[in-house]
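One protein chain omitted, others in place.
Entry: chain A
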Amino acid sequence: MEHIRTPKVEQVRLLDRFSNKSASGTLHLTATHLIFVESNADAAQEIWILHHHIGSVEKLSLTTSGCPLVIQCRNFRVVHFVVQRERDCHDIYSSLLRLLRPVSYEELYAFSYNPKQNEQQREEGWQLIDLGAEFERMGVPCDQWQLTDVNRNYKICETYPRDLYVPITASKPIIVGSSKFRSKGRFPVLTYFYQEKKAAVCRCSQPLSGFSARCLEDESMLQAISKANHNSRFVYVMDTRPKLNAMANRAAGKGYENEDNYSNIRFQFVGIENIHVMRTSLQKLLEVVGTRSLSVNDYLLGLESSGWLRHVKAVLDAAIFLTKAVTVEGASVLVHCSDGWDRTAQVCSLGALLMDPYYRTINGFMVLIEKDWISFGHKFADRCDQLDGDPKEVSPVFTQFLECVWQLTEQFPQAFEFNEWLLLQIHEHVHSCQYGNFLANNQRQREELQLKDRTHSLWAFLLSEGQNYLNPAFCHTYAETHPVLEPSTLPCHLKFWRNMYHQFDRSMHPRQSVLKNVLTLKESNRQLEDTIMKLEAVSTLLTTEAWHQPPHPRPPEEAKKCCSDTERTVEGSSGSERKESYGDLQGTYGAKVEPAVVSLEFGVARMTC
């Protein structure tokens, strides 16, 4: 590829981020990956870094040992190389700079990624999720809600999907009028229907109300939403922004609903900060936790000053508010923020996750992401910086959503069919651009790119290795006993997500994983059950055939094999790690360089927990 000046550099040292460990090896630059292969023959580790994962490359000033190159990845991996010759370092640096800034979608990995799959399998992958069927599962269309074709050609709103659900009393003129009164034409539509109380969760963008403007169609639209629910006389309007931000928007001709103009609404601000605050907050958090020899006090103060957990709490609190309004009061709720594709997506999807056990299954969770994030136009391309774009548009909104889900899985260990690895893996691939699902900003762009014809679907890949993502503690009856989750958002119950933000800093992880162990056991149980069936079959065969002739049946070979597989491996610390971690002894004795133990499989996050 023309951008690669030096495909291979030898004698490169990889420095550990938190200790004085280092490893030396060879750096390879391919069209899609930056690969580090350790030269140590015994424990040769390989690190594969997808170009799309690289967030920034920094060349530090030359030192006596060489030229340092620091690479920060969007999956929170940070690697620090030292390249002997400055020229090599510069070549890699400038190649990477070009490679990590693709200018067109066609350059993304998804268009060249080619797993061993035939065309039919690929197509089936894209058919796994059917949002029409999902609305049917919710009980829509019904006597109060219908499918509308107003957006069939993306005429009314180009960032919405083609198929939209609205109250039956919302006529086309009302929809058109309302869409003209909403930012980016994102008028109120149904995103979740709580069948039990016929209460609806609707989403939209902010009204273009300015200081005094009103729109009768928009008012009728809300009226229609209200009327569609006989359980409540009013509909909640949740503005997920802080009041001050919403008021400031009025000066730009936008703003929020005036309760005087809308009959039967209850208006509520919930105060989630905007994408810029979230971006800065996570940056700050990463800076703090990336510090070497961090003290506990600096860590806790850093957690506090970054505000990250405060924001996580705000998002969760909003979702809880939504859930209570719908499930307890039986009221319909309209959620919006400014454009209705960041905070709105977070609150609607988390609310649905709390209300509906289906979304806590692996399939359901995929459907949820497909519905509230992908189809309703969360701007993945902009937020995840898929193409060389405006850095101010980048924001970890989806990461934050995944973290909120993780906090819930920690509080309700039996409620979720999936485990943490699924969340980490989804996060990995939202940024990898290896699958078509998250490319571009909305459905219309995706159709133009013909992603379903030219790329693969992540969901098919995830389902193909579904057993890795199972939560062994998942309880099938939990959904019946706890249809609605009521999480605690007491500050002491929200935790720092080490396995996300330190995913690749293995030295910080527990050395033995309960999850991995129990998953292995579960798999072993399945195999043993199998073996027992086969053995029993053989045994019956023996007793019945014993009269005729002895065919010397043997237990099936595979049964023997799987039995030896069931031995659990206990990972102790290898005894070679953690040298020099406790200070004081450094330098006193000739410290031997220890190989790091991290390795990364091709484009797949290494899961440890």
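Here is the rule we use: contacts are C-beta pairs under 8 Å (C-beta built on N, C-alpha and C of every residue); 3 or more make two chains touch, one makes a residue touch a chain; residues count from 1.
Just so it is clear, contacts and distances are computed from a predicted model.
*Asks:* Missing chain's UniProt protein name, "Glutamyl-tRNA(Gln) amidotransferase subunit C, mitochondrial", "Protein maelstrom homolog", "Zinc finger protein GAI-ASSOCIATED FACTOR 1" or "Myotubularin-related protein 9"?
*Replies:* Matching the unshown chain against "Glutamyl-tRNA(Gln) amidotransferase subunit C, mitochondrial", "Protein maelstrom homolog", "Zinc finger protein GAI-ASSOCIATED FACTOR 1" or "Myotubularin-related protein 9" yields "Myotubularin-related protein 9".
*Asks:* Which of these, A:A44, A:L62, A:L216 or A:L294, touches the one chain of the complex that we don't see?
*Replies:* In the complete complex, the chain left out is touched by residue A:L294.
*Asks:* For chain A, which residues touch the unseen chain?
*Replies:* 18, 289, 294-301, 303-304, 307, 309-310, 313, 411-414, 472-473, 475, 488-496, 498, 502, 507-514, 517-518, 521-522, 524-525, 528-529, 531-532, 535-536, 538-539, 542, 546, 550, 552-553, 555, 559, 563, 566, 568, 570, 572-575, 577-579, 581-585, 588-589
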